[in-house]
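Structure, as structure tokens:
So, chain A:
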Amino acid sequence: MKKLLKGGRVVDPANGIDGPYDVLIDGDRIARVGRDLPVDGAEVVEIPPGFVVCPGFIDMHVHLREPGQEHKETVATGTASAVAGGFTAVACMPNTSPVNDNANVTSLILAKAAEARLARVYPIGAVSKGSKGELLADIAELRDAGCVAITDDGHPVATALLLRRALEYAGMFGMPVIEHCEDQTLKGDGVAHEGFHAASLGLRGIPGVAEALGVERGVLLSELTGSAFHVAHMSARASLRAVRKGKDIGVRVTCEVAPHHFTLTDEALGAPIPYDTNVKMNPPLREAADRDAMLRGIVDGTVDAIATDHAPHHYDEKKVEFDRAPFGIVGLETAVPLSLDRLVHTGLIRLPRLVELMSTSPARILRVSGGTLSEGAPADITVLAPDLRVRIQASALRSRSKNTPFDGWELRGGVAATIVGGRTLFVNSDARFGL
Partner candidate 1 sequence: MTTASGEIDRTPAVTALRHKDLLGIADLTPGEIALILDTAEAMKEVATRPIKKVPALRGKTVVNLFFEPSTRTRTSFEIAEKRLSADTLNIAIGTSSVVKGETLADTALNLEAMSPDMIVLRHSASGACHLLSRICRSAIINAGDGMHEHPTQALLDAFTIRERKKDLAGLKVAIIGDLLHSRVLRSNIHLLTKMGAEVWVCGPPTLMPTDIRRFGVTPTSVVDEAVADADVVMLLRIQLERMEGAYFPSLREYFRVFGMTEARLRLAKPDVMIMHPGPMNRGVEIASEVADGPYSVILDQVANGVAVRMAVLYLLAGGAEHEEAA
Partner candidate 2 sequence: MPVVMDADRIGRTLARIAHEIVERNKGVEDLALVGVRTRGVPIAKRLARALREITGHDVPTGALDITLYRDDLMRHAVGPQPQVRRTEIPFSIDNRTILLVDDVLYTGRTTRAALDALIDFGRPKGIQLIVLVDRGHRELPIKADYVGKNLPTSPDESVQVRVQEIDGQDEVVVEQGGGS
């Protein structure tokens, strides 16, 4: 089965491509990218003018909640949400119930993904058994079962010693250690960014430095061990500085930023809805200087990837006092409009850089295929409609959970279609795209 995507703007920074090209798909692979390709029996898809064809976006930080918390999300609903958001692949976190610290849980996740046949799923395994921070998990077993990285996400690896061991051990397989960087004693029982807004509302604060301390620890240990260390959901300007310093001296550190950390600040705690639990996540929304630092990092290359930290929570769980609400918001279906509207249309970055952030770099960091439209690469493609008017509607999200602070936002730019392995899994009816 051949498909010819004709007439779009193809942006594939890995191959230095940005311009009007045709893309020929053969089965589940990219056959060719070139100008005016012959039809030759392929099904022709006319890409409307202005639309952009890119290597499929990969969200390297997603909570699929299965096994154990299916009331919030399942692999099936999560991957449906992913393709609706333009993602052809997601990497899912191990803080399920039970924790993904063994081959059985990993296999379950992959089986569910195969059943759903939507976005690709790359499981991330735990660093320690039960993520308790005491003994290393069976990392080789996890790798053989299909895990691409390890993390104790939800909290940092318990001790510097254990993190060092994890880096050394996982380094054997070239697996990165992904870390939720945070000094737990400074975090205490904080629920919001330590600053004026939390102080006004009487909410216990978490200083930005708590995250930065964790980043510094990881960078130094990465330097010591020579292994790859990835900072999850970076939010604080001091963290950015630490990553920059590390990169400058050649440390193998990478980092990701979530869209909410480059669009919102802690002002959202008080308005429009005071104590809105859809504004509660960890790391928290920080002050303007931190948000601006994240933007700078995105522009100057210090930030490697955009990842959503998609964290679904059931409505009942969030409809409580701010202190008691669980941390996290969903993000798969809002990431692309937010990124296009706030990064590309503001002139901060151009499309090739966006594709790097959302496709090429995640693929490289996780060492999975994808991130390019090279010949023979999997036919994972995201088609963007950069001028589409998008209105975020929480109730219409395909995720099982609707905990987003972006309900009602009007943004410019959205996903037109998502193709995984040559199969079109999502078409945005609003884009009026005949696929």
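Candidate entries met the following condition: all candidates are chains of the complex that A comes from, given by their letters.
Just so it is clear, a residue touches a chain if its C-beta (ideal position, glycine included) is under 8 Å from a C-beta of that chain, and two chains touch if they have at least 3 such contacts; residues count from 1.
In this text, all values refer to a predicted model and were calculated from it rather than measured experimentally.
Which one touches chain A in this complex, out of 1 or 2?
So the candidate in touch with chain A would be 1.
Where on chain A is candidate 1 touching in the complex?
Chain A reaches candidate 1 through residues 194-196, 198-205, 274-275, 316, 319-324.
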